[in-house]
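Dumping the structure here so I can ask a few things about it.
One chain of protein is taken out of this complex; the other chains stay put.
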Amino acid sequence: MDKKKFVGVIGGSQCSKKEAQLAEEVGRQLARRGAILVCGGLGGIMKAVCKGASSAGGTTIGIIPGNDRQAANPYVQIPIVTGLGEARNVIVVKSVQAVIAVGGSYGTLSEISYALKNSIPVIGLNTWSLARNGRQDKSIIAAQSPAEAVAKALDSVTAPKSKE
Amino acid sequence: MDKKKFVGVIGGSQCSKKEAQLAEEVGRQLARRGAILVCGGLGGIMKAVCKGASSAGGTTIGIIPGNDRQAANPYVQIPIVTGLGEARNVIVVKSVQAVIAVGGSYGTLSEISYALKNSIPVIGLNTWSLARNGRQDKSIIAAQSPAEAVAKALDSVTAPKSKE
Amino acid sequence: MDKKKFVGVIGGSQCSKKEAQLAEEVGRQLARRGAILVCGGLGGIMKAVCKGASSAGGTTIGIIPGNDRQAANPYVQIPIVTGLGEARNVIVVKSVQAVIAVGGSYGTLSEISYALKNSIPVIGLNTWSLARNGRQDKSIIAAQSPAEAVAKALDSVTAPKSKE
Partner (left out) sequence: MDKKKFVGVIGGSQCSKKEAQLAEEVGRQLARRGAILVCGGLGGIMKAVCKGASSAGGTTIGIIPGNDRQAANPYVQIPIVTGLGEARNVIVVKSVQAVIAVGGSYGTLSEISYALKNSIPVIGLNTWSLARNGRQDKSIIAAQSPAEAVAKALDSVTAPKSKE
């Protein structure tokens, strides 16, 4: 079936200019390296990463929470319309083989949680860090740049973690 | 955004040889006419229509009910993994601008229902017919051949029905 | 666990006065016979059946499509808030052991379809009738009165159908 790698990029529908630049560069790098981008399809980080991927000839998929395909940002080539609201977050995560989180608020944190629960690698750029019952949880793999985030994401697909 | 037309093809995961031939031809015609195919991603009608579309160079999207992307049939190029079970039927319908039903059982009927509720045109090939409180419901547009079904589906997108 | 029987009542959010009277009587009968009512929680048939059940001291559960518990009709005692839109229909059906359909449009038809797919008995009062590929489908059990519908629904739980 699919030989292409599917990578999710998650982050807020509102973001700083710097975060948008990071996301756009993540999109470009993913496209150049032949990965298919899956995201939530709306604005902010989602729009920036789709813009970057499109500009480099990549394929962009947006999993839309509402009922209207027109709600997708203009760089989404394949809108998947769910009508499920925030429950669509689980689909963004399950449809990919690695996730890159750029910044993000509580919606992004729900996606990080679902990914970790499903043993899908999460690479983080300026995003959440976690501690459970007072002990740090190191599951989110830190990256310092878009290029490093994409490299780590694609490497993690090549060497899949065993399911918990 | 998307200038391409998105068409859903629905039908049983088990089907007769004749139904599979109909679905494969529907897939070929959709691809030749430049439409993107969305289906439930599994076997039977779904596999046949993906095979047809792939053979003619089309794009195939499969909205998978389970958690495993490997469950997609081998002709699905873009698997969307939902983990939602039968609730994924609503996504197949909402993601498209017209639906073609080939045969089908109760799962297909749920998709026809969702499409009609959302004013998405439904073209039927050897599928369900409906009566409400003793009066026939003519909302399913009958077609006699794959070519006619595809033509009617694509025509219905060009001239969108007003929302109920 | 639960010794009580859970029965779903489905129908349109808009309905005729006569249909509302039927639904209210269905609710009363369910409550008198000790069944717990599950419905979609909104207006029309859903409000009428909850009113009837509440008036007879029954328990009413409403599976709400939106995000606001205040959207439940005033006779819902237990609102379950899904935010899933129409995909919540599948929960109404899966949470019960028998379904009574009163009138209804395409949303109701989606619920009938899900119930039949899951081998959950469907009792119909003035509702849809089905034919597949030209042959009548007799899976919906017709009832002529609320009392008959409730009796048939509760009897069907006592003698469960084997799974398809």
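Order of writing sets the labels: A, B and C. Residues in every chain begin at 1.
Keep in mind that, in the parts below, a contact is a pair of C-beta atoms (placed from the backbone, for glycine too) under 8 Å apart; a residue touches a chain by one contact, two chains touch by 3 or more.
Remember, predicted model here, so these are calculated numbers, not experimental data.
Within the entire complex, contacts from the absent chain reach the displayed chains A, B, C. Here the missing chain is touched by one residue of C:Ile78, C:Ala131 or C:Ala151, and it is C:Ile78.
Contact between subunit B and the absent chain runs through residues 67, 83-87. Not every partner is drawn; the one left out touches subunit A at residues 84-87, 90, 103-107, 109-110, 112-114, 116-118, 126-134.
Listed by residue number, the positions of subunit C touching the unshown chain are 1-2, 6, 36, 61, 63, 67, 69-70, 72, 74, 76-84, 90-91, 94-95, 118.
Note that only the chains that are shown with their structure count from here on.
Looking at subunit A and subunit B, the chains that touch each of them are C.
Because subunit A and subunit C share one sequence, their contact can be compared position by position; here over half of the interface residue numbers appear on both sides.
Most remote from subunit C, judged by the distance between CA-atom centroids, is A.
Between subunit B and subunit C, the superposing rotation on Cα atoms measures out at 180°, rounded to the nearest 5. Centre-to-centre separation of subunit A and subunit C, using mean CA positions: 40 Å. With touch defined as above, residues shared between interfaces to two or more other chains in subunit B number as follows: 84, 90, 118.
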